[in-house]
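Every protein chain of the complex appears in place save one, which is left out.
Labels for the chains are A and B, by order of writing; each one numbers its residues from 1.
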Amino acid sequence: MTTDRRTAVPPGADLPDHPSFLWPNPDPAKSYDVVIVGGGGHGLATAYYLAKVHGITNVAVLDKGWLAGGNMARNTTIIRSNYLWDESSGIYEHSLKLWENLEAELDYPILFDQRGVLNLAHSLQDVRDSVRRVNANRLNGIDAEWVDADGVQELCPIVNVSPDVRYPVLGATYQPRAGIAKHDYVAWGYARAAAAMGVDLIQNCEVTGIDTVGGRVRGVRTTRGRVAAGKVALCAAGHSSVLAAMAGLRLPVQSHPLQALVSELLEPVHPTVVMSNAVHVYVSQAHKGELVMGAGIDSYNGYGQRGSFHIIERQMAAALELFPIFARAHLLRTWAGIVDVSPDASPIVGLTPIDGLYLNCGWGTGGFKATPGLGDCFAHTVAKDKPHQFNEPFTLERFTTGALVDEHGAAAVAH
Amino acid sequence: MTANFRLPVGGRVNRDEALRFSLDGRPMLGYRGDTLASALLANGVHQVATSIKYGRPRGIMAAGVEDASALVQIEEPFPEPMMSATTVELYDGLIARGLPGQGRLADRPDPARYDAKHVHCDVVVVGAGPAGLVAALTSARSGARVVLVDDQNQAGGALLGSDEYFDDLGSPAAWVHEVLAELRATPGVLVLERTTAFGAYDDGFLLALQRRTDHLGAAAPKDVARQRIWRIRAKQTVIATGAHERPVVFADNDRPGIMLAGAARTYLHRYGVLPGRRIVVFTTNDSAYTAAIELAETGVDVPMLLDARAVPPEGLVAECAARGIEVRAGHAVTGTEGREHITDVHIAPLAGTGHPDTIMCDTLLVSGGWNPVVHLFSQLRGALRYAPELGAFVPGEELPDVQVVGSAAGALDLASCVRQGGEAGRAASEAAGFTRPAPVPLPTSDARVAEAAAMVLWQVPEGAEPTADTRFVDLQRDATVSDVLRATGAGLRSLEHIKRYTTIGTAHDQGKTSGMIAAGIVAEALGVKIAEQRPTTFRPPYTSVPFAALAGRDRGELHDPVRITAMHSWHVAQGALFEDVGQWKRPWYYPRPGEDMADAVLRECRAARESVALMDGSTLGKIDVQGQDSGEFLDMLYTNMMSNLKVGRIRYGVMCGVDGMVIDDGTVIRLAEDRFLVTTTTGNAAKILEWMEEWLQTEWPHLRVFLTSVTEHWATVPLVGPRSRDVLASLAPELDVSNEAFGFMSWRDTVLDVTGGVAARVCRISFSGELAYEINVNAWHGRALWEALMAAGEPYGITPYGTETMHVLRAEKGYPIIGQDTDGTVTPQDLGMSWAVSKKKPDFIGKRSFARSENNRPDRKQLVGLLPANPATVLPEGAQIIESAHLPEPPVRMLGHVTSSYASAALDRGFALAVVRSGRDRIGETLYVPVADDVVPVTVTDSVLFDKEGTRRDG
Partner (left out) sequence: MQLISCPWCGPREEVEFHYGGQAHVAYPDDPAALSDEDWARFVFFRDNPSGPFAERWSHAAGCRRWFNAIRDTRSHELLDVYRMDEAQPARTGTS
């Protein structure tokens, strides 16, 4: 591919090329030190850090379909760390710091773009909650500001801040270091680097059973045969309940459809990321120029990777309230992922009652932004058989003791 | 000068109505009935845009939604980004610009209206081509309610691009006209033209976009919705969406002037437009012969038809020979020349004998076969099957209540299409419960039928790998065969990965022509069978849909209902500012001229504490609880006991979730042995009613209890302050308002001296610590009550107050607001409300959670008051609380946060409520609140800061 033919390229319309080699396609071996179930962002990142940080390379990542084809391929790529509680901001900020060096680390153009994220407030209570979160963030060393409506307009001139709309914008929290990245590039960056260190990436290999003997995991059964494993790490997002049940483990998570959509490519109009939890709109403009929008979670449990269209219609109405100039943008494609939502909207990451079986689930809508941080912490947990300091609060036991990390109760926004 | 490629006669355009339009500043004329693309071709314009990555000229390759290269930006009459010129109906004054890749949004609000309509029917038929028309008419004759949806401005489908002779009827147009006329005349039948079915969902749900006024341009009436979403629920669905012609990939296959053969027929017959003057045809199947023959018959020079097949169809070859068209079998196009327009075609034998050659031409028509339009079927999760004879995916299973017919099912001849349409129409109406309809006579035509099997050819092979590949698979994404091979070489196997690696299929056309070819090339490269590959998923929408159409009328004031009280107009007239609380508009404060919010709130507070004031409390949620077991039921829902409340009395109550966290509070009044009235917070009313219903219906259905929301039945006015008794007395002649006769936490019914006597229920409750009465009347009389109170209170300087003053008054008394001072992690004990948690009841919702270890930690956050060292300081709500006077480096340990903070008139200082770790043990301690760059010292106090002894309550 020569570049000299590229003339009159609209700004941002082109993406960097992928490398000419990504990963081999091995058959599963008989046995691995660690089997990671789920080849999404979390599984691939965990494999990468297991190999890179802990020198554990006899690792297989098993995916029932194509690598990073689940939620990793379906999310709206928002990255931020401005969560309310210390526990949440701890792991998300750890992740954000890794994001900031990830392009160099993986030698992959992941298009990480710290364009800032605005979380809008539409009621006086939203304002109180927002200011509370900003103050907590600052004391935790996380960049956060409260901006008023004029400040919102300065950062994102296309937001309608008129007081005359149904739910006026009263202000927003702003995290300048937050932003977006290109999801496929991130996943493939981890996959390529993990494969280069000796990790086997095995696709079209569905786990159908988890073998345990005397309370200790021995391996997995798959559609491509039995695979022995010293340790098994679950990174299956929406399918976590089904997998955990294979080991006799019941999880406090529910799997729901979460829809998203894109428009056609548009000239740059939207310089930042705007989220409005009150009206369920999450909008950024991706590198090529398409508007990327997330909707609210569909209320019912669903594994079908499809949601109800009225959610999209409602979201469009809310989006046009905030961004009137989007009126004649076109919906080009809709899709849905399966998010596993925990009772306190915080993840569950750590050991399980079964020796050698490790759990990572319950990220709900927050999984993408946590990818590097979770990968690092989960690899540590698996390698050392002990949680990393940042995932230590996110135990399964917290639902018994009541020590929840209640992010939705605290009105910190999802996504 | 504009060349004229319009035939003197023919086509379905109205030559009496000329329309002015322009592309990239070049003014041109077209006719009513044209698309932008057909009008451009009539003017000899093929190039519409330049490509996104390489800036190569790109033209019109198709005549419908499958076009992948003729992208335009509409500039006038109103900017609309990224439209395909092949789908824009021409109108007078249209100004368009060729798009290299990114559309442009308007910088002004869209003045157009959009709406949505629901329709229920027995049978919905998508596509008004021959199969769809026969299906619709067959169903309609059975008496079924039929909706026929078609995306064109006229019915006919593929027939619009043909001139076959129909037996008995003459032209296809005459047959279409007859069928439509009968459909339109049949009661219960709805024909929707210019309507694209873009999404198919479960249980016969279909979404369609109708373009109602777009074709009128600036002349569109302003009061008619520009576009409408049809939400169609059908018992039976017939998908007759036709097929898209597929190109073949070869070097420089993207030049303007290269077009699908079937598209050329459409431009010829529907629009009376010639794509060029010297036309070469390249095909892998019989269908393109018709294009060559018909164009030759119009007098166009068609020097050559290249058939990739070694053995071409004899009959068609003879027809070609008769018209001077040389057919070269076993040949393919290997390249083209030209800049803004194709000038030459390089050809070579695919295999065997022959030699390369170059042919001059201004148009190259291509046909690589046909892809059935299976999008809607696939959206319904119907499995697809690879049909090797077509080189395409077809429906591979039966779905209940769905039939796919005609070309969409892979049938490429008229006889099969209409037969399938008739069968589907009959089956659908019978399944929907209608008796055998009168059969519709099936038309037959003299159209050429395929003689020989098609050849499946994805790309013309090249000898050496080119350095700069111009074999474009996805024109819009500028993605080439080399890009595909690079992806497979990188180790990618899944089509989904290859799509992402190359971006093929992600553009505006969503891969309608490129997807299948990419799958074919990948299969060749990997040496696997296409049938074993999982095709990429077809997702809604089938074609792009404007955001505004989906938003419909749910915008502006209709975005969410605005709820207002009976006294709202009074508040507006008095200049109140409003706060959104849920859907309600609540007066926030009532500034007088020259006052800011702080001034107004201090004045309102003073009035309540020193004389008398009133507020509009109508928005509080009110639930009527009736039935013999109401007390037992409420005992489970509230943390405190309700069943022992005496008739005539009122009790404050707290509700918790199962997790033991406070979710709401309010008063409960007992109206009778078997009847209570429960109040909720304004924002939670609907949620709490649902919560109560859920428990009642799903856990304790044996309880004889009925719940009814009565929020809007009542207008509610808290009358507050030392003089409130006097004001009430003057309006309630029959009521003994003395403390002895009408004590705190009791209620009385009476008749008020308002507009000739208004029944009222008066509750002696107080959310301010002052003597107060909550007066409830039928909402009809709300404004009269309000005005009567204002008049009666005038001697005392009665003052209306809003939510802000209400918040200050209650905070001075340490009363929490659920949702402000709590956040879903706060228990009644944390709020210091153990007194409201029954020790006697064996159980209530949340009780068991109180016993968990986390609930009994001594360092839980508890509600306390904070007094800033400097009385003038008002802390910001949401400020965090720390232990040290100097801000350490992050992370800083936080003890809690300020939940409510105000300037108090009564205390003559700033004060706050906060939740603080071990807060009650810290009373008297100094803690610190970082505010901007400062750290403010505060003293922790009890949460009750005013009138701790409660001396003011009884007046």
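Following the convention adopted for this analysis, a contact is a pair of C-beta atoms (placed from the backbone, for glycine too) under 8 Å apart; a residue touches a chain by one contact, two chains touch by 3 or more.
Not measured: the values here are computed from a predicted model.
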Touching the absent chain when the full complex is considered, from B:Thr435, B:Thr698 or B:Thr951: B:Thr698
Identified contact with the non-displayed chain, of B:Arg848, B:Arg893 or B:Lys948: B:Arg848
Contact with the hidden chain (one of B:Asp167, B:Asp202 or B:Glu397): B:Asp202
Chain A, residues in touch with the chain not shown (by the definition above): 239, 241-242, 250-255, 299-304, 306, 308-310, 340, 343, 399-401
Residues in chain B touching the chain absent from view: 201-205, 233, 381, 658-659, 690, 693-694, 697-699, 701, 842-843, 847-849, 851-853
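In this text, only the chains that are shown with their structure count from here on.
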Between chain B and chain A, distance of the C-alpha-averaged centres to the nearest whole Å: 23
Parts of chain A lying in touch with chain B, wherever the complex brings them together: 1-2, 5-10, 12-15, 18-25, 65-67, 69, 73, 86, 122-125, 127-136, 138-142, 165-167, 184, 203, 263-267, 269, 289, 304, 306, 308-309, 312-314, 316-321, 324-335, 343, 400-404, 406, 408-411
Parts of chain B lying in touch with chain A, wherever the complex brings them together: 50, 52-56, 78-82, 100-110, 112, 116, 199, 201, 207, 229, 381, 467-469, 482-483, 486-487, 489-494, 496-497, 500-501, 503, 507-508, 510, 539-541, 544-548, 550-552, 554-557, 559-560, 562, 579-581, 659-661, 819-820, 823-825, 849, 852-855, 876-880, 882, 889-892, 894, 897, 899, 930
